[in-house]
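Notes to accompany the following structure.
One chain of protein is taken out of this complex; the other chains stay put.
Up next is subunit A:
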Amino acid sequence: MTYISVEKTYDIMEICILAGSIMLQNGAETHRVEDTMTRIATAYGVKDSDCFVTPTGIILSLEGEEPTKTKLNRIIERTTNLEKVVRVNDISRRISTGTVGMNEAYHLLKDVEDEKCTYSDLFQVMAAAIASGCFLIMFDGVWRDFIPAFIAGGLGFLCSLYFHKVLQIKFFAEVSAAFVIGVIAFLAVSTGFGSEVDKIIIGSVMPLVPGLLITNAVRDLMAGHLVSGISKGAEAILTATAIGSGIAVAFLVF
């Protein structure tokens, strides 16, 4: 059995960890991250590799000439940026077909990591506002409430983006965003601008709701990724509690 050299093993490890951490930070599922890392390692000639992925960290070990190499990578920030997941996926496909060398692969992955977001913040806020208005109609709201939901949803999403950038505490950002939504909905109804408080709040809260997390958590649990499933579920419950308490504070004020 021929083994690859020590330096090469470290280089392969760097590439795998970089690809895995970009995917995990930007919202890929646990099993896809594991799959991608194993594929890259296999494509570069590693006979045996093992990885353990949780939402907060990656552990990867590769068998080489020397004793097994293991590396741990901590993941602190998690967002949803599926464009980067698609890009890394493309790169890993090309690595599997053997058309990309190790050096080139590393630089391509670095480019993806440093890339700025595709859509500007303003564009995202507009999208959230329009989506809120549409959700209002989908949940049997009346067209008269479209404008209040539009404003509340947009401002709420803007608040969550802004507070998250300033304070780095996700929980607080969500509480304040939900509070802003609640206040706007109540003001809209009390001034006669809107008609149903509940419908306006449900519609405009949707961009903040952890729907993706809940679904992914159950999916991970069923697929046997117990640690990831439970921690994602905990994050989802925390977010839901944050939204609920923000709205609750708005209820108490009015």
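Throughout what follows, a residue touches a chain if its C-beta (ideal position, glycine included) is under 8 Å from a C-beta of that chain, and two chains touch if they have at least 3 such contacts; residues count from 1.
Here, contacts and distances are computed from a predicted model.
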{"item": "Options \"TIGR03960 family B12-binding radical SAM protein\", \"Aspartyl/glutamyl-tRNA(Asn/Gln) amidotransferase subunit B\", \"Threonine/serine exporter family protein\" or \"Cytochrome c oxidase subunit 2\": UniProt name of the undisplayed chain", "value": "\"Threonine/serine exporter family protein\""}
{"item": "Absent-chain contact - pick from A:Ile59, A:Val218 or A:Leu238", "value": "A:Val218"}
{"item": "Candidates A:Ile15, A:Ala28 or A:Ile184 - the one touching the absent chain", "value": "A:Ala28"}
{"item": "Residues of subunit A (touch criterion as defined above) contacting the omitted chain", "value": "26-29, 32, 80-86, 89, 93, 117-119, 123-124, 127-128, 130-131, 133-135, 137-139, 157, 198, 201-202, 205-207, 209, 211-212, 214-215, 218-219, 222, 240, 243-244, 247-248, 251-252"}
